[in-house]
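Have a look at the structure below, then the notes.
Note that one protein chain of the assembly has been removed; the remaining protein chains are unaltered in position.
Right, subunit A next:
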Amino acid sequence: MFNAIDRDAERQRVMNRRTLVLGGLKAGALSALVARLYYLQILEGDHYTTLAEDNRISLRLLAPSRGTIVDRSGVPLAVNEQNFRAVLVSERTDDVDETLDKVVKLLPLTDADRRRILRDVDRLRSFAPVTLRENLTWDQVSAIEVNLPDLPGVSIEVGQVRSYPFGEQAAHILGYVGVVSEQELQNARDPLLSLPGFRIGKSGIERKHDLALRGTAGTSQLEVNAVGRVVRELARNDGQPGHQVTLTIDAKLQYYAQQRLAEHESAAAVVLDVQTGGILALASHPSFDPNQFAMGIPQDLYDSLIKNEASPLTNKVVAGHYAPGSTFKPMTALAGLEAGVDPTHRVFCPGHYDFGGHTFHCYKKGGHGPVDMHDAIRMSCDVYFYDLARRIGVDRIADMARRFGLGDRTDLDLPGEKTGIIPDTKWKRRTYKENWYDGETLSVAIGQGYVTATPIQLAVMCARLASGGKAVKPHLTKAVEQEYTEQTAWPDIGVKPEFIQRVLAGMAGVTSAGGTAYAARITQPGFEMGGKSGTAQVKRITMAERNAGLLKAERPWKDRDNALFIAFAPVQAPRYACAIIVEHGVGGSSVAAPIARDLLLEIQLMEAARAQQADAGAAPSAPIQVTPTQVTAAPALPGEGTPR
């Protein structure tokens, strides 16, 4: 017993000792826990607090509504419309397929749509809405709303989509919006661009003023849980909606111009304010519907636009460059005047001009007989200008043309703008490494040969003439938000006013009795226009064709002459200038001039009505009904040829 007690005591001594060691180990382990706690909570506390905030708060961007684009009197040209879309939240339905089957009865969904929807359902979190279809019609929206009880998980969401009330009519000015490309995303700092579905201006005004129109992103601070589900909104900043952009365009005139051009296969027209350079109408036909671009254009439609021979996507006012033909003659005349040529000097026109072994023809077979400068402009006598050009040389003509804005890009920033070509001896050497042939000067004199110009350049040239030699520049933007940017005082281009007056008088003669465009004159007193017609060869007329007397209308459309016309009005104190081209329209004075007449008369009548309204004290901002008014046009006189 004693032995047992002794052994028991010994055993307990060992155990007590070892218990102490064990206790020490536990105390050490406990200290490690406390140390770790101190490290995490005190030493690294701030770091983890930051991480916790990041965890908790998710910043969502709110897309601001895009600024509207309006015409000069406030008529909306580009607005935002509600876009209804059907969405499906997959966690609210037991069977996605079954729900989709029901949806299909109300909304046509293609197999591709369905595949995309099912893919999104798999990919996204179960509470994230998956878009079933966008741009629902009212009927579709109401059909779904009525059937919502049978469509678990389906709901209608409202978004914004860009809408162009004028559709095709202003497409080339406004451009369109589209989704952000990969490349644009890389170079941009604006976080908005990474917002899914966000659209930016891709062309035209939408692109030029994209930053102003875009606005700034709003933010919504959301408290989210670990799976991203929104618990509540902590703070919200709605951001700045985009600025409104006011254009110099007159919606009514624009609409009318586009309608007027639609009578032809392919044409362009531009009307501008002579004093400000503000573009009142800029029409290019055929056109396209930018609304389709805003919603995402179907590939087949896009392909058909691309393939169309008349290139609807091309804005011909700036991106079409044409031989200006006789509309260039005022430049030749001015160059002559500045070179000291006597305008009263007469040149005999026998219908052709022989030079350097070549025969240069006048469009009038029998010739004009003796013509001075005034007659030459009025009747568009080619031989007079051959002679004039030969005397002064191409460089003077080119210099004059450049001072009038030809051969140079405008600052419109419209897509695809061309510079056109104003050739001179230096240009020839630079481009072709060849010397200039004098014969080429003769072609330049009548706006053929190497010379090309865009309609906007021709309009600017006309405006600069009509303004008495001011370097008017064209522009489309009148104001961004409230900041008016219009300029009215323009530098002088340094041509003697009397020279310009002489050319303008000649151009006034074009629409007077005996002038080439007399048939297309404006008869209303005080509204009369002056102008210059041009019929530019697209394809050289061979001697055989000339001899055969091939009728121009019988040639293939693509080979027919372009019809051009530049004009200003009113003649006494010009306010408006315009340039018209009808591709392959054959007759400048017969086809292009009537369009110029209609547009210039329309704008003058409108302005007169406005002035009257303003005088009567009526609110000038009365809603403007945009429908083309009946245009009073002079009846075409029978028996007149098709002069250039």
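Here is the rule we go by: a residue touches a chain if its C-beta (ideal position, glycine included) is under 8 Å from a C-beta of that chain, and two chains touch if they have at least 3 such contacts; residues count from 1.
Note that contacts and distances are computed from a predicted model.
Protein name for the hidden chain, per its UniProt entry and selected from "Cell division ABC transporter subunit FtsX", "Chemotaxis protein CheC", "Peptidoglycan glycosyltransferase MrdB" or "Sodium/proline symporter": "Peptidoglycan glycosyltransferase MrdB". When the omitted chain is restored, the residue from A:L22, A:L148, A:L185 or A:I306 that touches it is A:L22.
For the options A:T49, A:S304 or A:T359, the residue in contact with the chain missing from this view is A:T49. Interface with the hidden chain, as seen from subunit A, comprises residues 4-5, 7-8, 10-12, 14-16, 18-19, 21-23, 26, 29-30, 32-34, 36-38, 40-42, 44-45, 47-49, 51-53, 55-56, 223-227, 231.
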